[in-house]
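Every protein chain except one is present and positioned as in the full complex.
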Amino acid sequence: MSESLRARLFAEIDRWRLIDPHTHINPHAPAAKSLADLLGYHYYTELVHSAGVSRERIEDPQIGPEEKVERLVAGIAPLENTIQYSWLIEMAQRFFGFAEERVTPTNIGQLYRAAAAKMSQPDWSQQVLEQTGLDAVFLTNDFDDPLEGFDTSVYVPCLRTDDLVFHFAKRDVRARLDARAQRPVADLATLRQAIGGLFEHFRARGARAAAISLPPDFAPAPIAPAAAEAALTRVLKQGLEAALDDRRTLSQYIFWTLAEYCAEFKLPFDLMIGVNRAVYPGGVYQGQDLFDSRVSLIQYRELFNAFPQVTFPISVLASVTNQELVAYSWIFPNVVTNGHWWYSNTPNYIEFDAAARLEAVPQTKQVAYYSDMYKLEFALPKFGMYKRILAKILAERFVIDRGWSEERALGLARQVLRGNVERIFGYGE
Amino acid sequence: MSESLRARLFAEIDRWRLIDPHTHINPHAPAAKSLADLLGYHYYTELVHSAGVSRERIEDPQIGPEEKVERLVAGIAPLENTIQYSWLIEMAQRFFGFAEERVTPTNIGQLYRAAAAKMSQPDWSQQVLEQTGLDAVFLTNDFDDPLEGFDTSVYVPCLRTDDLVFHFAKRDVRARLDARAQRPVADLATLRQAIGGLFEHFRARGARAAAISLPPDFAPAPIAPAAAEAALTRVLKQGLEAALDDRRTLSQYIFWTLAEYCAEFKLPFDLMIGVNRAVYPGGVYQGQDLFDSRVSLIQYRELFNAFPQVTFPISVLASVTNQELVAYSWIFPNVVTNGHWWYSNTPNYIEFDAAARLEAVPQTKQVAYYSDMYKLEFALPKFGMYKRILAKILAERFVIDRGWSEERALGLARQVLRGNVERIFGYGE
Partner (left out) sequence: MSESLRARLFAEIDRWRLIDPHTHINPHAPAAKSLADLLGYHYYTELVHSAGVSRERIEDPQIGPEEKVERLVAGIAPLENTIQYSWLIEMAQRFFGFAEERVTPTNIGQLYRAAAAKMSQPDWSQQVLEQTGLDAVFLTNDFDDPLEGFDTSVYVPCLRTDDLVFHFAKRDVRARLDARAQRPVADLATLRQAIGGLFEHFRARGARAAAISLPPDFAPAPIAPAAAEAALTRVLKQGLEAALDDRRTLSQYIFWTLAEYCAEFKLPFDLMIGVNRAVYPGGVYQGQDLFDSRVSLIQYRELFNAFPQVTFPISVLASVTNQELVAYSWIFPNVVTNGHWWYSNTPNYIEFDAAARLEAVPQTKQVAYYSDMYKLEFALPKFGMYKRILAKILAERFVIDRGWSEERALGLARQVLRGNVERIFGYGE
């Protein structure tokens, strides 16, 4: 019973139009220009590299897109078991009429050309959105993004704040902020004004969230203004030479300030918790980060208590943190679960983590999934993966184990996949 | 095969009479007086609050039980997916003839009255025990509970010791201990005598365990008498103003003393490991505690080695600690697994954790489940949830995967559900 039930639930879920609440889409070039934009995704470059191909060969600046694809495909066989590989095949089959189950040096040329033909059509990104059933995708915008030249009802701005919190000591980050504010940050007051200006700009352009990724050892705390001012003064003067303590104090202060502005501007603050950057500096672009699973949401206790009016959609990098996320979302009104992030975005972790959420977190407090994609084509296989797992969980744990009707199970699915995205982020308001 | 097999195993398991080895039942009012006693359970108030209803509205001291129920039901729809909600519906259906699958503002009045009618029957608590198939429930008694006026063979006393270990610096706790001992604690000798007196009293009234819940950073250790005496002197004088170090030293000393008395009085010492109290102080009553999953049983190494004659039934709050619990129970003769606690008491964590225990811990060293309930009605749906999961594990991992007969699987179920409760806690001796 379970397999046909799953298929039936999936078929229905797969018909719905969705909103993708976290991506890295460039709204000026949302879809791929060639297969190299798909195979160049870090999931493939890092796995191909991990399986034996040198970074130099993959990132050779001399080569064009077709040769890049050829080089990657020459080293891709070791990845055939991975779920990431299945995304590639599903895109090839669904978008480009690919009829095989493996890409090989023999068939890649034909696939490359088939993709190129599709991608060269002027409305290709529209076609992808249509075929995928996406009404909108949320972006991840640099704080100084002008947010112009695209339809913000389809490409929804979100303010990414990592640079402000963790890289303010870098000259170019300060320069970008100064430019945006049209006057230099010279003290706490001008720093706060500059940040406030970003929020005003983003709100004016329809932004729906602020977002940040955080290392495992980060623990937000308020900083007294005098201490913040002192740290800021030294960081402004010394930049990256400033003492680590000063830089940390300032990170804390800026982070807390962002939360204050989220409260003022009524923006959810997406926290993506747990990444260690550049653990493998010899890795390919975007294939260098890892994590330490020894992190706890207790580190966010003070934040969650201090900002009851701010909604915090939380992503955790380590699946072992998911039970804490379930519990914190079950207790704190302002904490909601958000997707399955990166190293936890593989089927057995999704299945385990999503089941826990569906069983214990109020259905209104779960954002089921986001693609995290850089190119629109990836939403189809990534959401497809999630929807199949969701159908499995609903079939096994709700319809069979708990005697739910299929209709009721589908209602839950719709709520976490679509309804909550609209309500929590205020999409369409 | 698996679904009918599961159903068959469950049907048999569900016929057995059980003992609930950990509850918070008040033996003078064991069953609910109105539906407000069920919907007022923190699982509902905290989830309804988390889903949007203010604490003030839920805890308004002006309102009566029916209005409290109405207010909770008005905000309960977001919980319909949760397993906790399913407990409510199962109680409504099984005890009160409720025929629907959701409680709503429309149908709650009728349910309230149906429940009231049942609950007003003088033998209602007996009916609940009978319908649930419970022979006895273990209590959680304050150390100064007189333990009088109830049948201790059905309502089995257990000595809860959190106050002694973690709140001895509070004046009222010391006053309660002094009153119980009939003389003031003035030094280590009188402290030990006072504690010993509690054990004598509890033993005389048939107590079957001591119990305590512990924060993630607690690590038991013996304290030299001189150090304990010095700390005690200062805590007696300064109360909550005493230095944190003194209070911690005294906590350690009292904890270790309790273990010594458990040895002397041959009482198991239930350790419930991992809770952080009042993480969300703005939450509803009993809906403020959370946890930090970064805890290890290595913290209990010295304790387990020092007291080979004391059985430690261990509950862990974080499912990620369960593998350690499995391993420590497999190695230490005096460590046994105990139930699925709180945030780990949801189906997919129970299934994962229970399977690990059933596969690697001797069958005599597992206490399968306890309800942790405050009102008797909850044993039925909570044990029901566990028994369905147990039937699933036995069906899939023992009968199918390992070729066991159903009879053999049921033998294992009976051992962990009933036999071990009797033997480990000496029930019926």
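Things to note:
The letters A and B name the chains in turn, as written, and every chain counts its residues from 1.
The rule is simple: a contact is a pair of C-beta atoms (placed from the backbone, for glycine too) under 8 Å apart; a residue touches a chain by one contact, two chains touch by 3 or more.
Note that the coordinates shown come from a computational prediction; the quantities given were computed from them, not determined experimentally.
Shown as candidates are B:158, B:232, B:254 or B:320; the residue that touches the absent chain is B:320. The missing chain, though absent from the display, is touched by one residue of B:361, B:379 or B:421; that residue is B:361.
For the options A:160, A:375, A:388 or A:402, the residue in contact with the chain missing from this view is A:388. The hidden chain makes contact, of the residues A:283, A:313 or A:333, with A:283. Only one residue from B:294, B:340 or B:387 touches the chain missing from this view: B:294.
Chain B meets the missing chain through residues 1, 294, 296-298, 301, 304-305, 308, 320-321, 323-324, 326-333, 352, 355-356, 358-365, 397-398, 400-402, 408, 412.
One chain of the complex is left out; on chain A, the residues touching it are 3, 46-47, 49-52, 78-84, 86, 101, 276, 279-283, 287-294, 318-320, 343-344, 346-349, 352, 388, 392.
FYI, only the chains that are shown with their structure count from here on.
The two copies, chain A and chain B, are related by a rotation of 120°, based on C-alpha atoms and rounded to the nearest 5.
The mean-CA centres of chain A and chain B are about 39 angstrom from one another, to the nearest whole unit.
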